[in-house]
Structures are given as structure tokens and as C-alpha cells.
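Only one protein chain is missing; all other protein chains are in place.
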Amino acid sequence: MSDSKLMSAREAVNLIEDGCRLFTGGWTVVRKPMGLVYELIRQGKKNLSLISNPGGPEIDLLVGAGCVSLTESNYIGHEVFGHPYSFRRKVEEGPERTGYHHDDWTVQTGALRLLAGAMGLPFMPTLSLKGSDLINPDLDPMRELRGKDPRLPKQKVAFIKDPFWEGEEVTLVPALRPDVCLIHAQEVGEQGTVRLKGGAFLDYYAAMAAKLTIVSAERIVPEDSLRDLPQANTIPAQVVHAIVEMPYGAHPTAVWGFYDNDPWWFKDYLTASKEEEGFGAWLKEWVLDLQNHDEYLAKIGLKRLMSLRADPVLGYNPKIRRRLDKLQEVN
Amino acid sequence: MSDSKLMSAREAVNLIEDGCRLFTGGWTVVRKPMGLVYELIRQGKKNLSLISNPGGPEIDLLVGAGCVSLTESNYIGHEVFGHPYSFRRKVEEGPERTGYHHDDWTVQTGALRLLAGAMGLPFMPTLSLKGSDLINPDLDPMRELRGKDPRLPKQKVAFIKDPFWEGEEVTLVPALRPDVCLIHAQEVGEQGTVRLKGGAFLDYYAAMAAKLTIVSAERIVPEDSLRDLPQANTIPAQVVHAIVEMPYGAHPTAVWGFYDNDPWWFKDYLTASKEEEGFGAWLKEWVLDLQNHDEYLAKIGLKRLMSLRADPVLGYNPKIRRRLDKLQEVN
Amino acid sequence: MGLINPAPVVGGNAEKAPCSSLERMVVAASRLLQNGQMVLVGTGLPLVGATLAKHVHAPKMTVVMEAVAFDSKPFALPFCVADARGVYRTPWMPTAVEVMGQFLQNRRIDVGFLGGAQVDKYGNLNSTCMGSYLHPEKRFEGSGGACDIAVLSGKTIIIMVHEKRRFVEQVDYITSPGWKCRDHRTGRLVDRRELGMWGGPSAVVSTMGVMKFDPESHEMYVDEYFADLGVTLGAMKENTGFDIRIDGARPAPPPKAEELEVLRTVVDPEGIFMKY
Partner (left out) sequence: MGLINPAPVVGGNAEKAPCSSLERMVVAASRLLQNGQMVLVGTGLPLVGATLAKHVHAPKMTVVMEAVAFDSKPFALPFCVADARGVYRTPWMPTAVEVMGQFLQNRRIDVGFLGGAQVDKYGNLNSTCMGSYLHPEKRFEGSGGACDIAVLSGKTIIIMVHEKRRFVEQVDYITSPGWKCRDHRTGRLVDRRELGMWGGPSAVVSTMGVMKFDPESHEMYVDEYFADLGVTLGAMKENTGFDIRIDGARPAPPPKAEELEVLRTVVDPEGIFMKY
């Protein structure tokens, strides 16, 4: 079929241009499009402007690998597993030395900025942010770039007096308009209908807001079978442009109903990424020296992948232990 | 249980005050809270400000029965069944004579106004309305009431230049903030979780925006059973205040999976309501002279109610004929 | 595949009756829709036209309605945008917030398909009332999402019975803005692009023919007329309330037997909108 959206990760990621605004779906250490992100790094993309709400290991990896010039997020980290050392290092070094700028937002305003993008609106009102240094104009880390970098709005926030009711001062936040949206899903129909389980997070809004949406999925299913339960479908096929079948495509993050977080991955990555040299070695071994996701999975090994599998009713793996300081061998 | 939300229609409607802003759920001739509306008329509520997006027979009835001083809607009617004669009569007579004011909005802006209410925001931006007489300031039917009637915003729309991106002029529409939201549902849990089928329309947003939400339902189900499929639930129990069990509570409008529109009702009502006298007689016979919904259903008759029943897979009744000019006897 | 499931033939309207002007209009309108487009339709004739196109030549067109219906596979014609018939085998169940506030406003709708009570030479549509808005002679139900669709679609197609009182110099009320519409700041009619608007009406399909708009003056002209129904250009001028250009108009290709057959037996066998 000439109009098929099905492609390999390499083909899909090849559609992404240097310098674009890129959104990664999921939430911190859950359902992150890791396989597509590994491929982004392999293809050596540069100067990306990343949006995540919130970000997890995928952002720390991309920042560490030097693919990124801007991030706008409310969080970049690994939850209780440990700290995002690459992100932390770059921010602490400062944009003067790294050329990398990070701006802080909040869960709510990030969500509303995506909602504005999904609605085709230039901004959205919010009652949040007041009283916080998040809108202190002296502390806008993007100030020198505004008006120059077209990926950024001319100002961080604006204010308007409500003209309709009590006249309160309302804050406006600018739309997020990703060029590309990367999502990892449990299931996608062969024409692109996306079914997310255990939480959609902001993936629907980001797909609606984006110009190009790439979905990797644990499995591709017959489109017609998804019509049996439309309430369970999250994103309509009309806004999905490329589909990649990629089992364990979110590893080491968790995918409801498929697998849990891989604590061994986090232990290994966190130990390695504490220092820049260690991060570089890790990246070479686990990303750059591998051809594709199949090689990555083979290197992780079947035993470990099987040990992560989720209970289909609970959605997670009830046997897995989650404290890295008490982690045992894969069994 | 002292904190039960379960009550009779009379008790629930008794919570509603004269002069309040009231939203009715559903869409034109689909899933309208008719039983609750009949009870509103029986209790003689006055000076209501009605929001519907869009409205059906429930609005025509309330306007005709003299319960209403304001309506804001994009449509009030019966679809192909025929015209809303009570609404039409009152608008054509003019507010000088009737004291009733109607303002026109659109499907999109009505939805965004409810969304603003649900979000606790005073307004929402829109790119619609431009070029239309809907925002012609000389044609604002509420102009004399603005600033006086606190149920109405101080102006119909406002404009702002986008401060973030291309500087386009964006229209702002004021929030809808219903005091009361009436919804008829297929199923509601005993604690208030609402499951709507075949289309939620704007009912979730209205419930979130409203101060008091009353839900009538075809059946009340164990709350825990609704947790088997959370994706199918529409409104969380936390925003539902009163629950009324009311089979055929949306008659004569259609309820997916339960019953289809009643064409005989529409034929009868449309014939009667063509003239004001006929409407009065109809109202007396079918609403005012009846004590409650049980008496109403008994008067409709079991044979007709059964003939409307929906196919559980299709959601509608495939045998029912929908042309009033070719309508046959109930069989 | 991609096709709507054929509905069972329930009426007896499949006989070889002559083509009515209502049917002729719907067939012509359906031909303006293309495979792969995303089309937002109101209830009534637009829905019938879009359903016909989907069956006959545009199986991969996405049909969306304001209330909830989104690329569904109805067995039977929905008679309003919220009808259960319209969500059968739907892959996704949005609300008006998603359809009208996201898909439409975010410029993902290629074609908006609208009816109305009056149209003027610039393609402004009135579906609100006759006479003065504040004191109308005749008040209609309200315009639903017609204004939104006319403002925000990639382009609009208008479908309307051709009568002198409907095709007017200037509509009584601009519900749905066309090419020269109301500037809210001055009250005057201006080019819609001066208001920062995209889109605009691309065609008006009537019971007599197909009108388009001059790319420069944005005035309506006759592009095709239904010669097969005996319509003449003179009759079209007579039944139009403003001076309409007819030079260059061609006879429209007549309906095919398949189109009429599908319309009568599959799309609207009950004659709900086609009133057989």
C-alpha cells in the first residue's frame, strides 16, 4: 500500500530535521519513546528544542549526547531512581559555556501550553504562576533568545485584566507548537488509531498540536478491532503520520500491561552518568555501537526482558523490587 | 447512609433556585434531561437563565411554560422533526413584550465558554466568530442587561493582540458558569460516577463548570463495577451532588443503548405547540396534571415505550421510522 | 475496505424514478468532495452529500460531525449530528471541544459543508432569522456550528435550494461569513482576509447548478447548470436575487445511475432528507 504509515525506526526518525521542536510523550519514567530517542542519537540530530511535560531519561540522554539547544519542561529526571546528571551538569555549567538553555515551567502551564497548541490558539489563560519566581522577569533564562530564535515566544508570559466578570488579572501562557511528536503506545491500528493504557498523560494534546506525529508501539493491531471499544482509543489516526512496530520500545521505562521499569538499567545508567566520561562510555556501548533496537534488546537479554513483564490485570510487575540500593540479580 | 446522593426528582429539583443559571445536557433531541425538566415546570421555577449547547425540546418547553428570562445557545429545536414554536413565538414577539432575551452563540464558542467555566478561567480565546454578525456590537440582544444582570458578562466578546507569536487579533469569549447542571445518563454509580454512552457531548465540561450537578439515570449501578472499565466513565463522582434513578428519563429524546426518539411524541407536541393555546393544553395534560415521571410514563403507555427500545449493539432502534409525515400507529 | 457498510434497503424507492432537483443538487455537491479529505458536515443535505461521496468515489474521506461522529461506519443515515446511527463503529468519540475547538480551529478540516436559508453574492450565509435580527419576521432554530465552520475550514461548500428569496444581494444577517463580511470594528463589509481569516466559500451547489466565486471580485458566478433537468441560464438569472454572471457557464455532467441508485437505496432510503 502506497499510503501506508508503517515504517522502520530509522525511516521514521529520518523525517525529523535538525533544529526542530520535538515533544516526547509519556511521563518521567513511564511510557517514554526510548527506542525512537536512541535512534535520534544514532542519527546525530542537533540543535533540538525539546518539550516534555515532564521529561525522564530520554531528555537526560539527549541533553548529554549533545543533541539539544533548548528545553522547556517542568521536570527532567528519573523519579526515585536517582538524579539526571547530564541535565544537571549542563545547567550548572551554564549556557555561556554549553550553548544549552533550559526554562522551567509547571505541570499545569505545560499542559495548558500544549492545549493551546492543540486548539490552534496562540496562548491560553492560567491562574497559576503568580507569586512564583517562575515568572520573575529577571530570571527568564531565555531572555536573550526571545525575538531571535523563532522557536520561542517573544515573552514568557503576559497579563490581561479580565474584561468580562470581576476584572482580575489573568496570566497568559504561549502555545507549545511541536514540529514533531514522539509517542510510544501499547497498541496502534494499522491506519494509526492509538490506544494508550494506564494513563494517556499529555500525548493526545501533543499529537494534536504537532505537525508530524510518530508513534512506536508494542504491537500493531487491526484497525477495525479498535472500533470495538472507541472509548479506549486515545488519538485518532488522522493526526498520526508514521507507525513503527517496536516491542519493548519504551525500555527502560514502564508500559502499563506490558512491562515495568527496569531497575538494573537505571542502576547502570545512573552509576555511569555521574561523570561525563562515564556517560560517554555508556552512550557508546548502549546506543552508538548498536545498529538498531533489535541489537539493543539482544544486548539487554531475554532473561531480563522477561523478568520485567507486567501482570495483565494489575498492569505492572508485582514481584519487581524498586530500590536500587537493595537490587538483586535478574532472576 | 447520611451522605447518600440518592434522591427523588422532586427532592433534587427542589434544590434549584429561581433565577439561577441552568445548563441542560445532551444534544438537541438526544439524551436530554426531560424528566427533570418536566419536574422544573411542575415546581413552577421562574426567571431561569438557560444554557444549552445545543438545546432541544427541553428548552422549547421551559421557554413556552414561562420559566425562562434568558437563553444563550447555538440552537434550540427538534432537528428534522419540526420547529420550536414556543421559542420562535417568544423571540418574534420581542423582549419588550415578553421579558425574555435570547442570545446566539456557536457550537465552538459555546463549548469553549463551558471549557473556561470547567477550568475556573474567566474567558477562553477563539479564532471563530470573526466576520459574522454574531459579534456585531449593534446586534447584541443582551446589551441593555449587561452590567445589570450579574448572570451575564459585561460584554459579549473582547479582543486582544497575541503578545507571543505573530501578533494576530484573537477574540475572547466569557466563561459559562452554570449554577446548576442537569444531565441524563445511561448509568451512574451509587456514589456518582457517571457513564455516558454513544457520545458525552459537553456534559462533562458543564458538570465541572457548575456549582451543583444533578444526574438522572436509566439505572444506578454498583460504583465498584464502574471501575472495571474506567475509560468508559465520563464524569467523576466528586462533581456529582444528586442522583435520581429515572428509567425513560430522557423520553422523548433518544438514549444510546436504551431507546430511540419517540416520533409520536414529536408529532403530537409539534401539532399542539404551533399555537400558544395548543401548547398550554398540551402542557397541562402532559406535565402539570401529572404528579411525577411514573405517571407520565404510565400515560405514554408500555406498548409505546417498548416499541422505542434500542438494539444494544447498534445503540438505536433499527425498525423505527423517523418521518412524521409517514408515521404509522405504534405496533 | 474503507467503505461504509451498505445499509439494508428498507424503502421501496429504488425504482427508476426521474432525478429530482433535490437529488440532482446532492449528486453535484458530492462530486466536489475528494478522497482523503477531512470533511466537517452539518446535518441534512450536507450529511447526505458527504455520505454519497464516501460510498461512490471517496471511500477514504473522513467525515466528521460537530457533536461526536468521527469517521464512523453508519448502517443508517443519522438524522442529527448526535444520533446513535452516526457513532456506529466509530474509532474515536470526541466532543465539540475536540471537533470544533481542536480539529477545526487547528486547521485540520479541509472542507466545511454547509446549508442555509439565504446566501448573498459574496457567499455570506444566513441561517439565523429573516428580517431584522433584534425583531425578526421569522426566527429559525439557530445556526449550530455554521459560523465556526465558515470561519475555520480550509474551504466551504454551500448547498441550498435555488430561489430568488434565498439568493439575495445581501443576507439579512451574516451567520457564516463569506468573502466580504462584517468588520466588527467598523460594521462595514470587508474582504475576509483583511480580518486575518483564511478559508472562504469555494462553491454553492443549488437545485439549478453549481456557482463559484471570481478569484478577484469574489462575486458569485454560474459555473455549471443542470441542463439535464431542463435548467436554463435564463431561468437561473431569474431565480437569483442579484445580478449573477453566467458567461462561461457549462452544462454539468448528468448524474450517473450508480449515484442515484446509491442515494436512494443506501444513503437515504427512508427519504428523511430527500423527501421522496
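Order as written gives the chain letters A, B and C; numbering starts at 1 within each chain.
Methods note: contacts are C-beta pairs under 8 Å (C-beta built on N, C-alpha and C of every residue); 3 or more make two chains touch, one makes a residue touch a chain.
Quantities reported herein were computed from a predicted structural model and do not represent experimental measurements.
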{"item": "Chains in view touching the one left out", "value": "A, B"}
{"item": "Absent-chain contact - pick from B:44, B:167, B:230 or B:301", "value": "B:230"}
{"item": "Full-complex contact with the absent chain, from A:256, A:279 or A:296", "value": "A:256"}
{"item": "Sole residue of A:24, A:49, A:69 or A:106 that reaches the chain not shown, by the stated touch rule", "value": "A:106"}
{"item": "Residue numbers in subunit B that touch the chain omitted from display", "value": "118-121, 189, 193, 208-209, 223-224, 226-227, 230-231, 233, 235-239"}
{"item": "Interface residues of subunit A (partner: the chain not displayed)", "value": "26-31, 53-54, 73-77, 79-80, 83-84, 87-88, 91-92, 94, 104, 106-112, 115, 126-139, 141, 168-169, 198-202, 204-205, 254, 256-257, 260, 310, 314-316, 318, 321-323"}
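The working rule: only the chains that are shown with their structure count from here on.
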{"item": "Chain-chain pair with the highest tally of contacting C-beta pairs", "value": "B-C"}
{"item": "Most distant chain from subunit C by Cα centroid", "value": "A"}
{"item": "Mean-CA-position distance for subunit C and subunit A (Å)", "value": "42"}
{"item": "Centroid spacing, where centroids are CA-atom means, of subunit B and subunit C in whole angstrom", "value": "27"}
{"item": "For subunit B, residues that touch 2 or more chains besides their own", "value": "126-127, 168"}
{"item": "Subunit C residues counted as touching two or more neighbouring chains", "value": "87, 93, 101, 105"}
